[in-house]
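All protein chains of the complex are present and in place, except for one that has been dropped.
Our next item is chain A:
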Amino acid sequence: MAQSFPEDVLEHVFSFLNYDKDRNAVSLVCKSWYEIERLCRRRIFIGNCYAVSPEIVIRRFPDVRAVELKGKPHFADFNLVPEGWGGYVYPWIVSLARAYPWLEEIKLKRMVVTDESLELISKSFKNFKVLVLLSCEGFTTDGLASIAANCRNLRELDLGESEVEDLSGHWLSHFPDNCTSLVSLNISCLGSEVSFCALERLVARCPNLKTLRLNRAVPLEKLPNLLCRAPQLVELGTGVYSAEIQSDIFSNLAEAFLGCKQLKGLSGFWDVVPAYLPAMYSVCSRITSLNLSYATAQNPELVHFVSQCSNLQRLWVLDYIEDAGLEALAASCKDLHELRVFPSDPFDAEANVSLTEQGLVAVSEGCPKLQSVLYFCRQMSNAALVAIARSRPNMIRFRLCIIEPRAPDYLTLEPLDTGFGAIVENCKELRRLSMSGLLTDRVFEYIGTHAKKLEMLSIAFAGDSDLGLHHVLSGCESLRKLEIRDCPFGDKALLANATKLETMRSLWMSSCSVSFGACKLLGQKMPRLNVEVINERGPPDSGPESCPVEKLYVYRTIAGPRVDMPGFVWTMDEQVSSSLSRVTERRGD
């Protein structure tokens, strides 16, 4: 049957398959399909840069045009992964430069990117079009200058929320005068002022520019100059949204926004002066995505602005919106898909705003399409969670952070097991869950029983025993990523479910009760897992085997143990375990 279609027909059919899952499935049908597919796969996604080596990728897929790589584990975002852990992109760039001269796109997340890497990218790929660096670090504006200067057909430069050493804003002036290809530019994370003239000219000569996210240093008074030159913008990130209150600044701004008929997304708003929010009223009804999470505006100006955006689908906002604001949101934005509420003062023990579980309940009940939630608050109840679960069985991502660790249901003082249990039981399509508050092993039993589509789970300060971990590992069939901190989970559950770990991308456990001995055993038992112990206080074998390790990162890999580990990371494999014990033996002499 496979023989009856000529290769080029199959290749043509495969060209309609864009999802990795589909391409992977197709490549398993038979050897000839595997061969045809691998020759025509153009986009590669590698969720863990250490799961595979560049050589293996290149050997299998000889003609790739787009590569996406992720490096550090998610908890690196919260400073749980020590500096120098890894995630270096340079070796990848070297190999990719040799193998794929026609590479067009590189997207990186949580990786260490050096100026050397950026320079190599800019000089190796003649048709380079897209560079996306999300939450990356290690480069300076000099690296950006190379990209600007050498990538003739650059379409997209997105610096995400990366940590860039900002030497000067001069790099932007390196875009040659004949560069007119930009479609998307995001420099919002940069501190230095870029030459406004250069920016203005760049924007003016790129007729296809759809996304422009400015950095804070771009003054509000100058924003109209850019908007007038780019009325076709679909997404705008403002610079600082503050200026002396002057009517001419306001009217220029309002007029400029009036001209932006395609605008659908807004972000930026640093140092927002609420008096200038009405300048955007003309675009509000078309706005589908609004990121006010850096805007320290308060009610009533804040909620008044948000309520104007009746077609809003995605809202990121600070808790200054308060319960009252969320109730107004629920009444006016019926198309809302995603809500993220961030804490304005995360380290204050007392609430500085009137934002409670009520706000989330109101939005869940009022917005029928709500499927993605990230919510920081200071109190929660089982009743509220049950109400949310019942209103929104279509929930896909639910991340709740109650600021005080182990906080119980504030009404009954009970654990929040029932509430989260209701979430996993009712929301059958749930793919991502982050929990907080007081939780016992019971909640994990509910999760193991019901959360069959759950792919990513984040747990902190929860559970009573290994049974909790065991429920999750044995019950969650679709689990890919599990990250745990400060939970009393230990060796038993981990070793009993060792084979499960090979079906997942990764497992992170920090400040738990996993012993060094168990880590060694896991490493020995499972050769296709890298079991990495992170101990900053000293080698794990300097104490007894029963001593818990500080942090554990386990991931499946076909590349073997990595070779770029810093001094505080040990891989538990047969060689390392025995060399460690040799050292201990010598010490015992």
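Before moving on, here are some points about what is shown:
By our rule, a residue touches a chain if its C-beta (ideal position, glycine included) is under 8 Å from a C-beta of that chain, and two chains touch if they have at least 3 such contacts; residues count from 1.
The rule we apply is simple: contacts and distances are computed from a predicted model.
Chain not shown in the complex: UniProt lists it as "Auxin-responsive protein", one of "Annexin", "WD repeat-containing protein 73 isoform X5", "Auxin-responsive protein" or "C2H2-type domain-containing protein". Among the residues A:35, A:55 or A:161, only A:161 touches the chain that is left out of the figure.
Between the chain not shown and the residues A:253, A:401 or A:482, the one that touches is A:401.
The omitted chain makes contact with just one of the residues A:34, A:196 or A:342: A:342.
With the whole complex as reference, residues 75, 77-80, 135, 161, 163, 189, 270-271, 293-294, 296, 342-344, 346-349, 376, 401, 403-408, 434, 460, 485 of chain A touch the missing chain.
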